[in-house]
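Complex shown without one protein chain; remaining protein chains in place.
Labels for the chains are A, B and C, by order of writing; each one numbers its residues from 1.
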Amino acid sequence: MHNTLEFEKSLIELENKIIGLENFSKENNVNLVSEIDILRKKLDQMKRDVYANLSPWQKVKIARLQERPTTVEYVKTIMPDFIELHGDRLYMDDAAIIGGIGTFEGIAVTVIGHQKGKDTKENIKRNFGMAHPEGYRKALRLMKQAEKFKRPVVTFIDTPGAYCGLGAEERGQGEAIATNLLEMSRLKTPIISFVIGEGGSGGALGLGIADRVCMLEHTIYSVISPEGLSSILWKDAGLAEKAADIMKLTAKDLLEMKVIDKIIGEPLGGAHKDIEFVSNNIKDYLIKELPALLKLDSNTLLDQRYEKLREIGK
Amino acid sequence: MHNTLEFEKSLIELENKIIGLENFSKENNVNLVSEIDILRKKLDQMKRDVYANLSPWQKVKIARLQERPTTVEYVKTIMPDFIELHGDRLYMDDAAIIGGIGTFEGIAVTVIGHQKGKDTKENIKRNFGMAHPEGYRKALRLMKQAEKFKRPVVTFIDTPGAYCGLGAEERGQGEAIATNLLEMSRLKTPIISFVIGEGGSGGALGLGIADRVCMLEHTIYSVISPEGLSSILWKDAGLAEKAADIMKLTAKDLLEMKVIDKIIGEPLGGAHKDIEFVSNNIKDYLIKELPALLKLDSNTLLDQRYEKLREIGK
Amino acid sequence: MLSEIFRKKKKYATINLYEEKGYKNIDKKMNPITCTIKEEKDLNDASKIKCKNCNTYVLKEEAKDQFYTCEKCGYHFRIEARERIGLIVDEGSFIEYDQALKTIDPLNFPEYEGKIHKAEEKSGESEAVITGEGKINGASAILCVMNPNFMMGSMGCVVGEKITRAIEKAIEKRYPVIIFCASGGARMQEGIFSLMQMGKTSAALGKLSDEGLLYISVLTDPTTGGVTASFAMLGDIILAEPGALIGFAGTRVIEQTIRQKLPEGFQRAEFLKERGFVDQIVYRKDLRKMLYKILYIHTLGGGSNA
Partner (left out) sequence: MLSEIFRKKKKYATINLYEEKGYKNIDKKMNPITCTIKEEKDLNDASKIKCKNCNTYVLKEEAKDQFYTCEKCGYHFRIEARERIGLIVDEGSFIEYDQALKTIDPLNFPEYEGKIHKAEEKSGESEAVITGEGKINGASAILCVMNPNFMMGSMGCVVGEKITRAIEKAIEKRYPVIIFCASGGARMQEGIFSLMQMGKTSAALGKLSDEGLLYISVLTDPTTGGVTASFAMLGDIILAEPGALIGFAGTRVIEQTIRQKLPEGFQRAEFLKERGFVDQIVYRKDLRKMLYKILYIHTLGGGSNA
């Protein structure tokens, strides 16, 4: 595993020791079954403790892991017949946001999500999941299409934020996100959003106005990055850990503050350890929530969505 | 007058001679009142004959005159309180198409038109009235705004065609025009279009789907320029005059073929000789046609607009 | 209703069902191709065609098996409308509409009638588009298929009228519409009438859209001019064949305007996808499957009409 997390080091060390014992046992024909079993249980308990008590900063680290499953991997497992649809019909196809259609449990669904790369080359193509205005406009086009064909929309949020560059400003990053907020608030079809990694600021919210908002267990959602906050507050981006502590950016914080509806459980060690596990949890959530939303007439749906937004910070 | 038209030369020559006689009469105190009066009448008759029998190619020449009033001049005379609104909210403000709001006869109206320049400098800014996709998208934004606020839309058509360049292709010239055709066909507010100069191909039609389409007396409307047609048919752009003869591109032709609804009269010598005259004719037409269109419920309005398009080449 | 499906706990079953019914066997059902290729004029040998891209001579029979693409470089040859229909619809399912519709030469344009006659003789068709209904792996759709060889696939009144009628038929039958575009643009010989077909077809698609019906546009080589600036670009989903030339203005016109050569790949399908105007590039051999897949997903609708 590349990108070892600091707080996982002792776990990995113990795991390596256990493997050593196993090899010793096999090679020397010494029976250590019960001893190893005890150690494995201990390791498992340690892992549980670590992952149950992750600090906000540790959550930030996990949420940003390059091994973490991205939108396209969840889509593949949840909707194997997914067809990607490209382009905003205006300026460019932005690879930092992907979208398309597929079937889930016998209904057609539109899926849209930020897309990070799995390696440096792909990350350059996908701009590390930081979309330009055309990414948000592609998303909007596909959402309007979903509305027309009465397909529910599922969005996956995973971005450090909307891109801050010349072209993005020139082509109206602010306008593109603002328009998505407004249009998503009145889109006449159910929307369910999942934060699967980083929920970075306006760039995250641009896909995040929904009837249900969920966060995976080890994800974050915030108005600014911890680095950004610490550099503003203390003129020192290095104090990001301290910033994370006061930001209330974890799934648990947001659920407590009633900003999100549900935490989707991850396997021990994070989503990348078992994507099927997470996908099944997402599927179960969709199966539980979609039918009721699809049954609502569009006025009730929109009224409820509005009230949900309306309540935050009332 | 710069840009003298070939067929006006004899008229101008006679006019100069009459002025010469007038000066002579004044300077030498010779009474030539009745003689000059006869000559003036003759000149007037000659003008009438020339302008009543303009060849298609002569019409092309008049339609393209740089002195010809442009959208902004008609707007100023018809709607003195016009407020120009800029930008497509996507990429750029295209100066080749202008739009905005104003009041006409006590109602709010949205006006949109191609805008040519009055001199070379302005023509460079306005790209000789050849719009990029962003021009058509600005027009669409303003039309959707008009629909929202139940304002009728008046468009002025005056373009050699949509611009054929790299950027225009890159940003979807075809998509922009196509979208306007579709959206104008279902815009829930009356649309009245006036061809005030050149109605060049798809670039003209992109502002031309309307409940009423009028052409000023000396304007043209065609699928391709005469130069373009002759270079395709005979590999010689110089045979444009010959091409114009077979194209049926004058207001009279289009009225006869029932492609347009009305010819708006111009003063002798063309619209630039008396813009008030033309503006009053346009006002009169609007006053005559708008009330009935505004009274229609939107279904009837759209059904009639559809039938109108549907009938052409059925 | 979806909720019923959910209640019955047929968890994850639908996708398998769908795989079974649809994708797997689709290639086997492909129709035999019998038409000949007529566009490649510079033939030395009637049994061979030359690939414009890599200049290889390909045996026609072999090209057919490759869905009229070059085995060596993947170049997609232009194909006649009927061949296209053969590649796409279930055998025997195509019902043609308005075959008899012919132009009335509205401008009385010099030499136009003669050109029409020649095009008829050359192509065996009466106009630059064939419209009708058919089934794709059992899914019904209205199809309009343009013929790039009938007066360069140009759009006059008949093309506009046939496409408009087909769209209106789709509204009546509540079928999706698929248009295969292949056109040099508006038909100059019909003057302003040909321009107005852009408005007419676009308005018909507006009605289709208002009815919540699906329109898939398939851009093939070449899709230019008035067709690009109307129905070609109005698909809910826009597919394109690899390498297809797609643009508003012609290459020559642009080069004259900007006084320089166009960059490599400009106005090609791949360029348009990059620029955000094409949803996917689909190889011809995969097109039937992709269309079926879209139609299948689409018929599942959302919650309210499933």
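Note that in this section a residue touches a chain if its C-beta (ideal position, glycine included) is under 8 Å from a C-beta of that chain, and two chains touch if they have at least 3 such contacts.
The model shown is predicted, which means the values in this text are computed figures rather than measured ones.
**Q** Counting the whole assembly, list the visible chains that the omitted chain makes contact with.
**A** Contacts of the unshown chain, counting the full complex: A, B.
**Q** With the full complex in mind, choose from B:K9, B:K26, B:K41 or B:K148 the residue touching the hidden chain.
**A** Considering all chains, including the one not shown, the answer is B:K148.
**Q** Using the touch definition from the top, which of A:W57, A:Y74 or A:Y221 touches the missing chain?
**A** A:Y221
**Q** Looking at the full complex, which residue from B:E105, B:E256 or B:E307 touches the chain that isn't shown here?
**A** Answer from the full complex: B:E105 touches the omitted chain.
**Q** Which parts of chain A face the unshown chain closely enough to count as touching?
**A** 162-166, 168-175, 177-179, 181-183, 185-186, 201-202, 205-206, 208-209, 221-224, 229, 232-233, 246-249, 254, 257, 259, 305-306, 309-310, 312-314
**Q** What is the set of chain B residues that contact the non-displayed chain in the whole complex?
**A** Residues touching the hidden chain, for chain B, are 80-81, 83-94, 101-103, 105-108, 134, 138, 145-146, 148-152, 189-190, 283, 287, 290-295.
To be clear about the criterion, only the chains that are shown with their structure count from here on.
**Q** Taking each chain's centre as the average of its Cα atoms, which chain lies closest to the overall Cα centroid?
**A** C
**Q** Measuring between Cα centroids, which chain is at the maximum distance from chain C?
**A** Most remote chain from chain C, centroid-wise, comes out as A.
**Q** Determine the centre-to-centre distance between chain B and chain C, using the mean Cα coordinates as centres, and give it in whole Å.
**A** Between these chains, centre-to-centre, one finds 36 Å.
**Q** Two-or-more-chain contact residues of chain C, please, as numbers and ranges.
**A** Chain C, residues with two or more chain partners: 209, 233, 275-277.
**Q** Provide the list of chain B residues touching at least two other chains, using ranges where the numbers run on.
**A** Answer for chain B, listing residues that touch two or more other chains: 171-172, 175.
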